[in-house]
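Below is one structure, written out as structure tokens; the observations come after it.
Only one protein chain is missing; all other protein chains are in place.
Just so it is clear, A and B label the chains in written order, and each chain counts residues from 1 on its own.
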Amino acid sequence: MSNEIFENLKKAIIEYDSERAASLAKEVIEKKIDPMKALDAMTEGIRQVGDGFGRGELWLPDLAGAADAMSSAMPIIEEEIKRTGAKRVSLGTVIAGTVFGDIHSIGKTMVCTLLTAEGFEVHDLGINIKAEEFLEAAKKYNTDILAMSALMTMTAPEQKKVIEYLKKEGLRDKVKIMVGGGAITEEFAKDVGADGYDPTAPGAVKLARRLIGK
Amino acid sequence: MLKGFTRNFPLFKILTEEQVEAVHRGTLDVLQETGVSVYNERALKAFKKASCDVNFETKRVKFPPGLVEECLRKAPSSFRVKARNPKHDLIIGPGNILFFNFPGTGTVDLDIWEPRTATEKEHVDLIRVLDALPNVHFLNAYPYFGFSGGIPEIMKEIEGVALRMRNSTKVTVAIANNDIDMFTIKMARAAGTEIFANPNTSSPLTYYTDQVNACFLAAEYDLPSMIWDGATSGGTAPASLAGAVVLTNAELIPFIVLIQLLNPGARVSVANLVLAQNMTNGAPAFGEIGVSLHNVAFNQVWRKYGIPTVCSSCGPTSSKRIDFQLGYQKMMPAILSAISGSSVLQLYSSIYGEITAHPIQALLDDDIAGMIGSFLEGIEVSDESLAIDLINEVGPIPGHYLNKAHTRKWWKKEQFVPQVADRLTYPEWIRADKKSCIDYAKERMGEILAVHKVDPPLTDSQEEDIERILKEARECYKKKGLIPDKEWEIYKKTLRESGRPY
Partner (left out) sequence: MARGFRRKFKPLEIVTEEEVNAIHQGALEVLWKTGVLVEHERALNLFKENGCKVDFEKRRVRIPPALVEECLRKAPSSFCVKARDPKDDLIIGGDTVYFTNFPGMQTLDLNTWEPRTPTRKEYYDLVTILDALPNLHFFTCYPYFGFEDVPEVMKIPEGIVAKMRNSTMVNLCCYSNDCEIFTIKMVKVIEGMEAFGAGHSAPPLSFSSEMMESLFRYIEADFPIWAGGGPVMGGTTPVTIAGSIVVTNAEMIAYVVLTQLIKPGARVMVHDYALPINMRTGAPNFGAIEAFVHQAIFNQIWRRYGVPPVATSAGPVSSKKMDFQCGYEKAFSALIAALTGANVIQFSGGIYGELTAHPIQAILDDDIAGMVGRFIEGAEVNDETLAIDLIEKVGPIPGHYLNKAHTRKWWKKEYFMPKVADKLTLSEWLKTGKKDCLDYARERTQEILATHKPKLLTENQENAIENILKEEREYYRKKGLISDTEWATYKKDLESPNYPYA
């Protein structure tokens, strides 16, 4: 019986059905089914989509659809996992945001989507994020990676600030910093003191894995 | 049947109705007052019979306007041409666009960019690539002019025809010169395909014997014709574009009259290879933008005549290399003729003038053709594509469309993916060894040649027929003295070494 629900959850992710995924997640809670196993089923689903992408059969919108379905079910399952005292095992935690002074978000959204699909726990802070907010989120989520997005290089002073703050709090060595955006270059990344940069969303995922050594 | 691309918006025009009328009036007047010189007795007689004003001494023929307009009306505005494989049949007509190749005498070395004669393998490879590409709808005469190994001049195209029959099931075009088209037709019938007869004009206002004979051949075998005009504006045609259009008209129409007199309702199309005159070195000026004005105006006039047009001036350029200049000299005339009503674009594989061609170029041109096709087919404007509800739902930032079912459904329909263009970001590109479109084209060529098979191959008896006709041609030209003994010995050796009967 519960196997059916896991199969259906996996299917909902593969078929990009956010509504179904959310309602199945609710069912898991109501029927007191093991939330960790439900999480595994969803992860399996998104991995399948990810593999299809890797083989060249599926594309970014497919990944985005799957990640979306995952994101509708995730908070419900996570809540339950927390309640039972269990711990979600993810690849790593990422906080992401568009730097203060910049409201462009599509690049960041793509990277967050792919990181979610890859198995990271991702907290998208949104746009126009000040250095203080990045710092707060880094502490709150005990993050492994801090990802900053900006379209123009004029946000450099703000990005440098973020890194300064982390240093002041003694967190710089714990948190890996990656930057990205249309005009960002390797040179810029070095200049602001980041740990890495990639121009494409799939590349950002590979970078994230490298940064945390997985 | 090959589909081609359908234009989904109204024709692009540059002449007013009145200007088109003025061009037509001028054309009729030139034909009636000046006419053309026709160096062909049979044709002179045919014209005389149809009440043209014929002077058998000066070889001048003048045409009554009524006859001109009647014959233009008789020619069909749309017609089918049958290929060896029916899936390669063509429909040539208004609103639909097909592509084929522009010839090169030889190939070009991609490192030093100098021309040389193609080997037989290189010639076959080019044919195979053209046969494989879905947007190449038929093959011109000589993609290359013969191949290396001492082929006598007169046999070059005929050997080439045999290669085309063996390696492609697409329709092809004949050359009208010294009965070459006679042998081409024989081989085409043996292989079971139709071909285009190819009368060409000589500017200004002159027809030589062989060109006119092509009309008789077309009538006898009921072949469709593609009639080329290659005047140079400022040289053999007026420097003014309007005048050059009048002259081009006046040169093409008598062929159409003759063909309709011999075979009413015969299929005809006209190919515009009018070029500018390079006023420094006297050669044709390839890639000249003014020529596109001529072509667009020409298309507009011939749309009124109801006869399909071919744009040939998008083939040859003045660049010797596959470079930036080649890119724009090919693209601009091609897109302009596509939106103004050309039914066929002679775009593929050519580089400099008629001197060089290359299969890599054909693959690069394929992306141009794809882009043009995508543009012509336009977009869908419907409730679903307008997506107003979705737009309202998504709202402003941070809303986005990447994860929407609508995006998943529509992106493939709306995006054209070029096959060999470089589309990487800088870091990806550096990691990929900085590949350019030429590198990708080389890869694609390798892929195509590894798997593409002619479908269907010639049967054994068809192959025998082809060989027999080749032998016939060789003997015919030997007898005519067009293959000197010394050339013959070298030729024999080449044939023997490739294991073929001679």
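Rule of thumb we're sticking to: a contact is a pair of C-beta atoms (placed from the backbone, for glycine too) under 8 Å apart; a residue touches a chain by one contact, two chains touch by 3 or more.
In this text, all values refer to a predicted model and were calculated from it rather than measured experimentally.
Undergrad: May I ask which residue of A:Leu9, A:Leu60, A:Ile163 or A:Ala194 touches the chain that does not appear here?
TA: Considering all chains, including the one not shown, the answer is A:Leu60.
Undergrad: Tell me which of B:Asp89, B:Asp125, B:Asp210 or B:Glu288 is the one touching the absent chain.
TA: Considering all chains, including the one not shown, the answer is B:Glu288.
Undergrad: Specify the residue from the set B:Leu262, B:Met371 or B:Leu449 that touches the hidden chain.
TA: B:Met371
Undergrad: Identify the residues of chain B touching the omitted chain, counting contacts across the whole complex.
TA: Chain B touches the missing chain through residues 8-10, 12-15, 19, 22-23, 26, 29-30, 33-34, 36-37, 60, 112-115, 202-206, 233-243, 246-247, 250, 276-281, 283, 285, 287-290, 292-294, 297, 318-332, 335-336, 339, 352-353, 355, 364, 367-368, 371, 374-375, 378-382, 384-388, 390-392, 394-397, 399-402, 404, 406-407, 410-411, 414-416, 421-426, 428-430, 434, 436-438.
Undergrad: For review purposes, identify every residue of chain A that touches the missing chain, sorted by number.
TA: 56, 59-61, 101, 103-104, 106-107, 109-111, 152-154, 156-157, 182-183, 185, 199-203
Heads up, the rule we're going with is that only the chains that are shown with their structure count from here on.
Undergrad: Can you give the whole-Å distance between the Cα centres of chain A and chain B?
TA: A distance of 54 Å separates the two centres.
Undergrad: List the residues on chain A that touch chain B in their complex, please.
TA: Chain A reaches chain B through residues 16, 59-62, 64-65, 67-68, 103, 105-106, 109-110, 113, 126-127, 186, 198-200, 203.
Undergrad: Once bound in the complex, which stretches of chain B touch chain A?
TA: For chain B paired with chain A, touching residues are 397-398, 400, 402-405, 407-408, 411, 425-428.
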